[in-house]
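Only a single protein chain was left out; the remaining protein chains are all shown in position.
Let's look at chain A:
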Amino acid sequence: MILARAVQATRRYGDVTALDRVDLDLHAGELVGLLGPNGAGKSTLLSLLVGLRRTSSGRVELLGGDPRDPAARRRIGMTPQETGLPPTLRVGEVVDFVSAHYADPVPRAELLGRFGIDDLARRQTGGLSGGQKRRLAVALAFVGRPRLVFLDEPTTGLDVTARRELWDGIRQFHADGGTVLLSSHYLEEIEALAHRVVVLGRGRVLADDSVTAVRDLVGVRRVSLVAPELPSLPGVRGVERIDGVTHLLTTDADQLVRDLVGSGVAFSELEIRPTSLEDAFLAITDGAGPEATGTPVTVGSDAPSDAVGSDTRPAQPADV
């Protein structure tokens, strides 16, 4: 059964095409990751699916209806951005307020307990830490006993423990039959949660496949070194020079290092790291665009820093 669908969904803001003929089917019980750098169209796609915006062409369906019809949104949940919580309201009040919109909301204590913030019910949201706000924001998506939740970068800015706890909450919802569409810049997060991943880049679907397949697709490594001049090497998908350090993007770092040594070039400070998805996709889709250059990237194993460039689309509203 299809809970949400986009058919050739296109969205333009003035001259900028944020989403370009995107097809997406979300089946009941799926946990789908939506991956892509800032500006890829993730937030725009979500805003179409939850009825905040209209398609410029094509269409979207939500639970068999038009997402712009409030009735179609009865069984969905969405995370607000943490910066948007009304700072003077208490945590319990925010939950009660959102609950009032649903016929059969989850009781406040149960909801807050599930996300480990039941001791914060009396606190004003303005005084919460970033992680606490984030947990509250994610909890709000689940207050109406949804069948389908849209989580827009749910763990951005969380520490390791908090992120794992949130993941557990999302997994539990999915294990109970819930459907999730989760956007993230982090491959790691998608790997930890999702079974299927949809990769967006510049408004297009670049890949829609199992997590394993996509991981292989983006298995690009960044080989950094300091060297005066490099010969042309096979298997290099991209070259950047930043502050005297040369960065090579490749899908086979082992072979590249063998070739480097074999070439006899004098190099130092060799370093091999996994790339960000942004790097990987720009290398793979040969679309080296303005936001690809000069961005130092780190995708760590446990604490990914926000490595992607800022959103540069002028007409795009705040991420929703």
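Here is the rule we use: contacts are C-beta pairs under 8 Å (C-beta built on N, C-alpha and C of every residue); 3 or more make two chains touch, one makes a residue touch a chain; residues count from 1.
Keep this in mind: contacts and distances are computed from a predicted model.
Participant: Under which of the names "Thiol reductant ABC exporter subunit CydD", "Quinol oxidase subunit 1", "ABC transporter permease" or "Pyruvate dehydrogenase E1 component beta subunit" is the non-displayed chain listed in UniProt?
Facilitator: Missing chain, per its UniProt entry: "ABC transporter permease".
Participant: Which candidate, A:His101, A:Arg241 or A:Arg258, sits in contact with the chain we can't see?
Facilitator: A:His101
Participant: Considering the whole complex, which of A:Arg21, A:Arg59 or A:Arg74 touches the chain not shown?
Facilitator: Only one of A:Arg21, A:Arg59 or A:Arg74 touches the chain omitted from view, namely A:Arg74.
Participant: Which residue from A:Gly144, A:Gly203 or A:Pro274 sits in contact with the chain not drawn here?
Facilitator: Final answer for the missing-chain contact: A:Gly144.
Participant: Check each of A:Gly33, A:Gly51 or A:Gly238 against the chain that is not shown and name the one that touches it.
Facilitator: Selected residue, touching the omitted chain: A:Gly51.
Participant: Need a quick check: the contact residues on chain A for the chain that isn't drawn.
Facilitator: For chain A, the residues touching the absent chain are 50-54, 70-71, 73-74, 76, 78, 80-81, 83-86, 88-89, 93, 97-98, 100-102, 124, 144, 317-320.
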